[in-house]
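One protein chain is absent from this view; the other protein chains keep their places.
Order of writing sets the labels: A and B. Residues in every chain begin at 1.
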Amino acid sequence: MKITSNAFRANSRGALQDRNLQDALGNLKRGFQEKRRKAKARLPEFEELQDHAVAIKEHSLDHLDFYLERFEKEVTARGGKVHWCRDGAEARATILKLCKDVNAKRVVKAKSMIAEEIAINDYLEANGIEPCETDLGEYIIQLRHEPPSHIIGPAIHLKREQVADTFREQHSEFPDARKLDAARDLVDEARHIMRPRFLSADVGISGANLLVAETGSVVLLSNEGNIDLSRALPKTHIVVASIEKIVPTLSDANVILRLLSRSATGQEAAAYMSFLTGPRGADETDGPEAFHVLLLDNGRSDLLKGEFERILHCIRCGACLNHCPVYGVTGGHAYGAVYTGPMGAVLTPLLEGLEHAAPLPEASTFCGRCEEVCPMRIPLVGLLRNLRVRLLKKKPDGLATRRRLGVWLFFATRPSLYHGVARLLLRLAAPFGRGGALSVGPRAGGWGRRFPVQGGPTFQEMWRQREKAKRP
Amino acid sequence: MNARAAILGRLRTRLGRDTASAAELRIMEREVAGRLEHPPTHPVPARTRLGDAARRALFVRMAEEAKASVTPLARAAALPESLRIFLKARGLDGALHATGEAGLRALPWAAAGISLRHGRSAGTPASVALAFAGIAETGSLLFCAAPESPMTAHLLCDLHLVLLPENRIFATVEAALEDFQKTQGAFMPSAAMFVTGPSRTADIEQQMQLGAHGPRELHIYLTEEGP
Partner (left out) sequence: MAPPRISVGLFVTCLVDLARPKVGLAAVRLLEAAGCDVVVPRAQTCCGQPAHNAGDRNGAAQLARQTIAAFEDVDYVVVPSGSCAAMLRRHYPEILAADASWSRRAKAFGGKVFELTAFLADVRDLADLPERPGPKGPRRIAYHDSCAGLRELGIRNAPRRLLEKIPDLGVAEIAEGEVCCGFGGAFCVKFPEISERLAADKCRAAEKAGATELAGGDLGCLLHLAGKLRAEGSNLRVRHVAEILAGLDDGPAIGEPVTGEPVTGEPDAGEKARG
């Protein structure tokens, strides 16, 4: 995906005017927030599990080299194959080669953020292979040629009627007059379309929620059952996973899994949770004959042991998006990148370069709700602030801010001067402030910059007067 | 340099392996190996620490919450007759796709006028299966890939009918997987799939719809006496 994060301001303005989007976002907030709250309340051990999950991730990252090698060893021992990929280009080439090796015409894809990150669909298509998204939301946005707007609900920005229009436009094999007004109709139509695709696909591609070093297992969650179908039916299963998904053992995995569904959708468990280990066994009648796992770095190793390491703890639950006031009114597309919301505002600049995503670290009120709900306790605000430190040092973006701060700091670090100037300014402002408000800054029109300021004496001035009056 | 060496090299540099002494590295490796052997104990929800009856009740409650139905049966042998009535009510004939466990095959199907088909499924109105285990914490069923238990049997049917002996209900996912290791000799099956309710999606306006790509309904038959 070509990122357009630098257009965040313009994108978000458009989003605020988009009625359909605003309606869709209304559903999102109330649904996800309430469900997560209830699920968390039902698990008294939630916070204890969080402590353990953070420790597991810390330990895993501290020993990432050991565990990745162990994972590779186990996958290989079970007859699978691990492919290491430095970046998106290597991952795309590897996937294409694996597909070509089996003469693949059609690939079924289960929702994967990494697949989005490396933009595999366009690449396969350009090379004559048909990529079929199978997750309903992902399928809808594939039809509409849109990027996902949410890490767990890719089509969350759309209303039912928009999906119906898309289906009418694209599913020409169905009668025009068919009924498509209920969500049920849409789900059934997609199910009908997808069945033969599952059955005829040559390769299944999925992401991974976790990798288990001890057993070489790939853990995958879904609600629709599409991931397991994408694995069970085609002869080849390709898993694309980023390197930080690794955990040492099954028991470690279960700690994180207990937090994941509850934080994501408020479910006690996703409808399908699978531990996939190697290709199908001897005499098994379904499952892949070839099992490939791509381990993708794509900039992550650079974050290890640095000030941004904690973002590697992210388990992509989406809770920070669901609770972010900014995401809640702009939606995901405004972020102009694969990863959106607070975690995206941290990750996108790190993976794509700050110069390509400069507005994102600033697009936060620092209200802290994201880190409050993050199951992995990732200090998202602090990470965004660290990015702002980098931004400030950059020319030309940071230059204007640096100048403004410099002037302000000159006064703020000289209290006597500061109080004198403040007093003077307010005296001057008093006549204008009598109406109750001063327009601060000329930039934006309308209400935007009107802050109520009274004018008159400062508090410090009043206090000095009072102290003087007290003295004999 | 190949990608593997490059990535591992970069990780090792970031993790300071190149500045660590050989002795330090050995200690570290021992620690990691030790942790793999004896993972730290993690919290397990207290609500799963229950006696048999309460664990069964929790399983039923959670499964029903996940929109599965649970029908108690005194004996597994009663399953075919129960399914005959169910299929008839659904207007289905007496043919069923089934997983191939001996215990399931041995039930009196013919007497109930039901014929079973086994093996890989390409889509069927109804499948009957024997679950490897049930999970009380979440109301999930565990299916493990095996020659007699293809995963498609659990995914390509509209009605998923599952036999679960009560004594196969475990408290947690961990406990069920541990049992697999102990009883089946292999460490992990090629697929261990935990199924919680019928397949579903909320991708359209956050409205939950059952029957996305997998089963539209999940009916669990809980027997006091296993097959």
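Quick note on the criterion: a contact is a pair of C-beta atoms (placed from the backbone, for glycine too) under 8 Å apart; a residue touches a chain by one contact, two chains touch by 3 or more.
Fair warning: this is a prediction, and the values are worked out from it, not measured in the lab.
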Practice task
From the touch rule at the top of the page, work out which displayed chains the omitted chain touches.
Solution key: A
Exercise for the section: Tell me which residue among A:Ala55, A:Met113, A:Leu199 or A:Val329 touches the hidden chain in the full complex. Expected result: A:Val329
Practice task
Check the options A:Ala41, A:Ala89, A:Leu405 or A:Leu428 and report the residue that touches the missing chain.
Solution key: A:Leu405
Practice task
Among A:Ala7, A:Ala119, A:Leu199 or A:Ala422, choose the residue that contacts the chain missing from this document, as touch is defined above.
Solution key: A:Ala422
Problem - chain A residues that touch the omitted chain in the full complex - result: 9, 12-13, 16, 325-326, 329-330, 362-369, 372, 385-393, 398, 401-402, 405, 408-409, 411-413, 415-416, 418-419, 422, 425-426, 430, 433-437, 441, 443-444, 446-466
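Heads up, the rule we're going with is that only the chains that are shown with their structure count from here on.
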Exercise for the section: Can you check how far apart chain A and chain B are, centre to centre, with Cα atoms defining each centre and the answer in Å? Expected result: 29
Completion exercise
Note: in the complex, chain B contacts chain A through residues 2-4, 6-8, 10-12, 14-17, 28-29, 32, 35-36, 39-40, 42-46, 62, 65-66, 119-120, 122-123, 137-140, 145-147, 150-152, 155-156, 172-174, 177, 187-207, 209, 211-215
Problem - Interfacial residue positions of chain A with respect to chain B in the complex - result: 24, 27-28, 31-32, 43-45, 48-49, 52, 55, 59, 62-70, 78, 83-86, 90, 134-137, 140, 153-156, 158-160, 163, 183-184, 186-188, 190-191, 194-195, 198-199, 213-215, 217, 223-226, 228-229, 231-233, 243, 248-252, 254-255, 257-258, 265, 267-287, 295, 297, 301-302, 304-306
